[in-house]
Each structure stands twice: as structure tokens, then as C-alpha cells.
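The other protein chains are all here in position, but one chain of the complex has been omitted.
Let's look at chain A:
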Amino acid sequence: MSATVARVGDVVVPGSLLCVAAQTEVAKAEAGAGAYVDGRGAVLASVVGKLVVSEPKGEPARKIFSVQTASRKPKVVPVVGSTVTCNVTKVTPRFALLDIVCVGVESVPGSGFRGMVRKENVRSFEIDRVEMHNSFRPGDVVRAKVVSLGTARSYELSTADKDLGVIAAMGEANEPLIPISFEEMKCPVTGVIEKRKVAKQDSFATLDK
């Protein structure tokens, strides 16, 4: 049993004591990345790295203990509520299958995380009138939210919000489409209008011209 408390800048290993419970009465100690709080309220490390203590601005009483790691990439997996960016791989009359390429701002290329948008999760209004083929096409880039962890095969995603939906798509003429409304995109070359569940852009009007 080692009861020594690590100091800032020390190399810590899983289980290293970062802050004992008694100290939390003076300043409110919290666990950041790579750390956790055990049953007695002590802060311990959960990965190998260097101890960093940060104080949120304006709250000098709060102290966040985190461990800086040297791993090549942060371990990021989608959780309920995270915004994900996906590629559409398959569209059926009931659902669309997608490959998750980004979780928040972290890219997870080749992660193999898959998502599914069911017909009832495409938009928040007139959900009984949704036509999957008029909402997504294979190859579209879609911004969605994780609503549940779904099955072992795929995450359950939703695009039922105005800033969720297709953010980039190629038309039948193999040209990038330009969004013109919340449910239409236009090919700049042929002028053909294709239907999509479009995510809200800064301005449809300027893009229309």
C-alpha cells in the first residue's frame, strides 16, 4: 500500500494517489481525463502519464486532477448524446445504415463503428410521411446524434433536429450538391433538384444564387 500523494509533473501509473479525500475539504478536487474518484472520495490515476492539475477560471476552489498520456490517439467512442459525422452506406425503406467517421471533433477513421437512422428518427415532424430514399442516399455525409447505444451491431442515431442531416452529398451527375432548403439540394451543373434531409446551413439563400 503506497500512501504517497503524487505531485504535479510526476509520472503516475494506474492506482497512483493524486489527491486524498481530506484535501477535498479545502479545495474541491475533481477527476479529469485519465483519473477517477474512488469510494472514499480520493482521486486516483487510471492511466500512465504525467499529473496535471488545472483550475477552472473564476473558480479557484475547484481543482481538476488529470493525467496527460503519451498515447497516439485519445480513446474516443460514441456515447448517448454525442454528435457524430457519418457516411451513408445503405438505404432501405425503413432505415439507413451509416459508418461513423467522426465523434464530436475527433475523427475515428476505420473504427468500424456503425450507426442506423430509423425512419421515425429522420425528422421531428410528419414522421409518418418520411420517405427514406428522399432523405438519404448512399455516399452522403450526415451529421447525427446518438440516441441510444442500440444493438451490438450499430448505434441508434437520429437526425430529428434542424441542424442535423445531410451536410454534403454528390448528385447523379457526380457533382457536389448545393443545399437550397431543408429538404432539397440542387446540382450546380445540371440544375436537377434532389431530395434530402438537409442539415441547417448558415444561409440557404446565399448558396441558392
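Just a few scattered comments:
FYI, contacts are C-beta pairs under 8 Å (C-beta built on N, C-alpha and C of every residue); 3 or more make two chains touch, one makes a residue touch a chain; residues count from 1.
Heads up, the rule we're going with is that contacts and distances are computed from a predicted model.
For the omitted chain of this complex, the UniProt record lists the protein as "Exosome complex component RRP41", which is one of "Exosome complex component RRP41", "YL1 nuclear protein C-terminal domain-containing protein", "Vacuolar protein sorting-associated protein 51 homolog" or "F-ATPase gamma subunit". When the missing chain is restored to the complex, the residue among A:61, A:127 or A:149 that touches it is A:149.
Only one residue in the set A:9, A:56, A:104 or A:176 touches the chain that does not appear here, and it is A:9. By the touch definition given at the top, chain A reaches the unshown chain through residues 1-2, 9, 11, 13-17, 34, 36, 38, 44, 46-50, 68-72, 75, 77-79, 111-114, 149-150, 152-153, 155.
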